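Every protein chain but one is kept in place in this view of the complex.
Each chain carries a letter (A, B and C) given by its place in the written order, and its residues are counted from 1.
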Amino acid sequence: MRTARVAMLREIRPPQERPFRIEEVEIPPLTEGAILARMVMAGVCGTDVHILRGQVPIQVPAILGHENVARVEEIGGEKPLRDITGKPIQVGDLITWLPKSCMQCYNCTILKDPSKCERRLGYGGWIPAWEHPYLVGGFAEYVWLLPGSDIVVVNDVAPEAVVLGDALRVMVHALDRIGGLDYGDAVVVQGSGAVGVMGALLAKDAGASQVIVVGGPAPRLDLVRELGADAVIDIFQAKAPERIARVLEMTGGRGADVVLEATGVPSAVAEGLEMVRINGRYVIAGHYGDAGTVPLNPHLINRKQVTITGAWSADNSHFLRGLALLRKLSPEALSKLVRPRFTLDEVNEALIATERQESVKAVITP
Amino acid sequence: MRTARVAMLREIRPPQERPFRIEEVEIPPLTEGAILARMVMAGVCGTDVHILRGQVPIQVPAILGHENVARVEEIGGEKPLRDITGKPIQVGDLITWLPKSCMQCYNCTILKDPSKCERRLGYGGWIPAWEHPYLVGGFAEYVWLLPGSDIVVVNDVAPEAVVLGDALRVMVHALDRIGGLDYGDAVVVQGSGAVGVMGALLAKDAGASQVIVVGGPAPRLDLVRELGADAVIDIFQAKAPERIARVLEMTGGRGADVVLEATGVPSAVAEGLEMVRINGRYVIAGHYGDAGTVPLNPHLINRKQVTITGAWSADNSHFLRGLALLRKLSPEALSKLVRPRFTLDEVNEALIATERQESVKAVITP
Amino acid sequence: MRTARVAMLREIRPPQERPFRIEEVEIPPLTEGAILARMVMAGVCGTDVHILRGQVPIQVPAILGHENVARVEEIGGEKPLRDITGKPIQVGDLITWLPKSCMQCYNCTILKDPSKCERRLGYGGWIPAWEHPYLVGGFAEYVWLLPGSDIVVVNDVAPEAVVLGDALRVMVHALDRIGGLDYGDAVVVQGSGAVGVMGALLAKDAGASQVIVVGGPAPRLDLVRELGADAVIDIFQAKAPERIARVLEMTGGRGADVVLEATGVPSAVAEGLEMVRINGRYVIAGHYGDAGTVPLNPHLINRKQVTITGAWSADNSHFLRGLALLRKLSPEALSKLVRPRFTLDEVNEALIATERQESVKAVITP
Partner (left out) sequence: MRTARVAMLREIRPPQERPFRIEEVEIPPLTEGAILARMVMAGVCGTDVHILRGQVPIQVPAILGHENVARVEEIGGEKPLRDITGKPIQVGDLITWLPKSCMQCYNCTILKDPSKCERRLGYGGWIPAWEHPYLVGGFAEYVWLLPGSDIVVVNDVAPEAVVLGDALRVMVHALDRIGGLDYGDAVVVQGSGAVGVMGALLAKDAGASQVIVVGGPAPRLDLVRELGADAVIDIFQAKAPERIARVLEMTGGRGADVVLEATGVPSAVAEGLEMVRINGRYVIAGHYGDAGTVPLNPHLINRKQVTITGAWSADNSHFLRGLALLRKLSPEALSKLVRPRFTLDEVNEALIATERQESVKAVITP
């Protein structure tokens, strides 16, 4: 009987209360099409913090960790498996896996938007850990991937880059929701967490003539500036009216063509709408949790004809498109974006570090 | 020396204070390309009421009336004139005219959106009435149209229909802003003023499978129901939560594909966002004036991925497209939509009637 | 042991050779989620004729008939079934069924276009009739629908209308491919078969200001004119240059905003590109079979900036949207659109009649 060590979450409590406990879990035998993979790296997501704070509801016991890279150790059955691009999956391959949309519900089939799947199965918190196959999250030594999971073989991508793909795909989706950038757009990104930073790099690589990041704290702004953002505005140094004034000044008085929100703070939306130009586009991508309302002025939207929309998670196509950017990130860039690193035993520390927002992406390497 | 009687507005005061006074104004001689036209019918717009209440700022003295049909009486110079579609303009023609976008500013040339022209010239309140050519509004016996005005020959359209074209074009623009309806969309129209009613008829004719009008008072709802709306919800009979519940019920629990706002009431936006489905589209078209803020939830927009945008006035193409609907309106429908009728001397009564919101479109026929 | 009578196609031969033979086939017992339904009406499609002529390749023996309405006679297992909109399916319901996209292939999941599914399962010719469950086409007394089939409950739609939905959905898809009509568009439909006629009715109902059908023979043109087309041009009366000239004349010299091709004749594409205006849109929807090339001029496409695209079959959403139009068709209209009627024994006559192109939609009512 083989077992795997996992960081088990048996009660929803904030990071500083150190809610995870390392437990030994039996590895079930593989069924046809299932995959057993040894974890290489798991990113800690802001959503994990929101889960611990009770702002994103899940059931416990749970094994978190939904930004994963692992190595295929065993494949169930004889039938050859393929990843979502059609590539064969083999023992030894480096893989990641995406939330599984049912492709049967109204949203998947009639709206044709798998990111809004009504019955999405998400590893790392949403698939129950109290029943077979138990090993359903990345904060662990092993994962047991269900037959039919949406796997991507990533042998040719650095694990650090793959881990960033979870945040990036939300921003690829955000651009998709507004029909992509027009070449030369001036883009403001609100927020300098992983989603914001990856959004800034994405916008730059997608043809923006100018990318301005509004966020904090300073170390994250310094990093995104170094990696390509044209300007940063520190929210701890400048208040909203000044931030708006600076964006207008940097965009010829007209405002940004596109503003991408990745803050989760309702007031950011009111602020961002002042930063966007007439007929500009505004995407709310940071409000995965419900943080309440903000007063907005319909006259402003009507007069400026801003297009506002939301980007909810992402679908497989967005992850795949994001790989183009992930492959371009240099080892130096990756080493600055993906840190600090924690062992599985330090999982509580990893969550505390993420809550402090000092780095872009903390990871666990068991 | 010829003169024309006009309803002069010398001071901004509410309708019930009867701010208009009939004055006799000299008709200036025509210059090359100018047109003198005798008014046939002028619609009274909700915006006229907003002007009198000081909610839409203009300079006085002014001659209001921007929904006009007139007959060409004289054309300045020898050069043949053409309307915006290329049709020749001749003495005796029935014409209307649209706000003149400069086609030189950034918004006209680079954004290519003449409805957001930075220097738009609007007859009926925005072109000064205190200087040549004075006769610049439709609440008058005559109008003096500047050379280069955007004229449309409407010999083949009933004057009552033309007058409705001003409200209709805003809704044609609203559909344009969201890429048009998809065939079979379920559409909610918020508001049953002229813009709302025309929006409902437009949506029905543009392929909506279902048009639900949320508004009041009852006579306007009865009319729009009679003219084609599939259902109406009276805001004086049902409160917001009930209205939302009824829309959801009528749309299979999913919400409307498209919601068109034509109320000018900020809280309608919060309500309407609850009525629209996942990935649905919401257009704010009724907030020409600034009526303040409303608390909105970014999480809702993010999660439902609603696309929200504004439609500000309209451009020439929207008016022309609207003619397709105006030509279909039967004399019976027109007689119910366009009433009551007032003479020029009754202009104050016309404004008072419009403020009471009892009919869809009051008109002045000098 | 129950049996069902079917029109079996054991050899690909042209209609006039009467290739169908009535056979008695055993009805297999239902498995969990399967449905046995008694055929009410099956439309004969132009594609069926193409199959018999060898222009659309299938394997024999086959049971054709993919435009079906049937009544649920029995449901396999105890689990409640739902149609693609979420409605429960019950014994006695009138149903139709659509080609089943796999929702797993690259085109379904990454391109998110189930109409281009790489492994589509189509009843009525593409699912093999030589193996379980045998009863896989509509030219039969009974059909045996596989578990997981894409069913639509159509109790509230006339069977004649449902049968027309197969042609209609292609045109709903065609509009979808060009982002829908803009309100008031002038539309040319090339072809007056079932797809063309339904396209004309659809365009009219989707807000076209003008619908011109170019086709033949005369009875079909008379019918589409009677049902709503604004003008028809008979290809047996006017040659291509004259047809082009007439369309230009009817569209103010500029050409149509949108041209929908539903002819299957390559030269129609060259002709249609002359009928469309600058920046207009052209959809090729009639070339399901390969009928060879036609000389086209890239300069024309470059200069006029026409957008040309194709619409291949349709997905479930297009069928559902089409229901809005199908529900509006009056019994009179349906009786003219759907005829002549044949019994199952007259299946060869039904195919011969369809090949003659005299009516819009011949049907078989066993």
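Note that in this section a contact is a pair of C-beta atoms (placed from the backbone, for glycine too) under 8 Å apart; a residue touches a chain by one contact, two chains touch by 3 or more.
Computed from a predicted model, the values in this text were never measured in an experiment.
Colleague: Tell me which residue among C:Tyr142, C:Tyr288, C:Phe319 or C:Phe342 touches the hidden chain in the full complex.
Modeller: Checking each option in C:Tyr142, C:Tyr288, C:Phe319 or C:Phe342, the one touching the absent chain turns out to be C:Tyr288.
Colleague: One chain isn't shown here. Among C:Asn279, C:Ser330 or C:Thr343, which residue touches it?
Modeller: Residue touching the absent chain, from the options given: C:Asn279.
Colleague: Quick one: say which of C:Ala311, C:Leu326 or C:Leu344 touches the chain that got left out.
Modeller: Among C:Ala311, C:Leu326 or C:Leu344, only C:Ala311 touches the chain that is not shown.
Colleague: Looking at A:Pro57, A:Gly184 or A:Pro331, which residue reaches the missing chain?
Modeller: Considering all chains, including the one not shown, the answer is A:Gly184.
Colleague: Touching the missing chain, which residues of chain C?
Modeller: 106-107, 111, 113, 116, 177, 254, 261, 266, 269, 278-279, 284-299, 301-312
Colleague: Please give every residue of chain B in contact with the chain that is not shown.
Modeller: Within chain B, the residues that touch the unshown chain are 84-86, 103-104, 106, 108-114, 315-317, 320.
Colleague: Tell me where the left-out chain touches chain A, residue by residue.
Modeller: 85-86, 172, 175-176, 179-184, 202, 205-207, 209, 252, 320-325
Keep this in mind: only the chains that are shown with their structure count from here on.
Colleague: Chains in contact with chain B and with chain C: which ones?
Modeller: A
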